[in-house]
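One protein chain is absent from this view; the other protein chains keep their places.
Right after this comes chain A.
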Amino acid sequence: MSRYFTEDHEWVDVDGEIGTVGISDYAQGQLGDIVFVDVPEEGKSLTKGDEAAVVESVKAASDVYSPVSGTVIEGNPALADEPALVNSDAEGDGWFFKIGISDASELDELMDEGAYEAFVAKL
């Protein structure tokens, strides 16, 4: 399984044709205490770069963009009751949604873990 990152701080784990999407640990640290996550519904069709989810901290709302095109398989049901999972485990249990990837070549435009770490280090 490979993990890719966007410059907007989303990550996607790719397992065959299924991607799991979330925001990076760096991003959750920047947002602070997360109090609400609005995840996309099953069956929603997304194009790479579309607004896919909303994450709300105590003081601000941010859009989360889809790192790839495809159809949403499910939103993470655990975030409804426990949005703070994104703070405690952003790159694990705090995932936002799973998506059936329609164009795997889009992954070539994303960063791998090392490139993302270097990208964040310069921010």
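The rule is simple: a residue touches a chain if its C-beta (ideal position, glycine included) is under 8 Å from a C-beta of that chain, and two chains touch if they have at least 3 such contacts; residues count from 1.
Just so we're on the same page, contacts and distances are computed from a predicted model.
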Write down which listed name, "aminomethyltransferase", "Serine/threonine-protein kinase RsbT", "Iron ABC transporter permease" or "Protein N-acetyltransferase, RimJ/RimL family", is the UniProt protein name of the chain that is not shown.
"aminomethyltransferase"
Quick one: say which of A:13, A:38 or A:89 touches the chain that got left out.
A:38
Given that one chain is not shown, which residue among A:50, A:63 or A:117 touches it?
A:63
For review purposes, identify every residue of chain A that touches the missing chain, sorted by number.
8-10, 23, 27, 31-33, 35-36, 38, 54-65, 80, 83
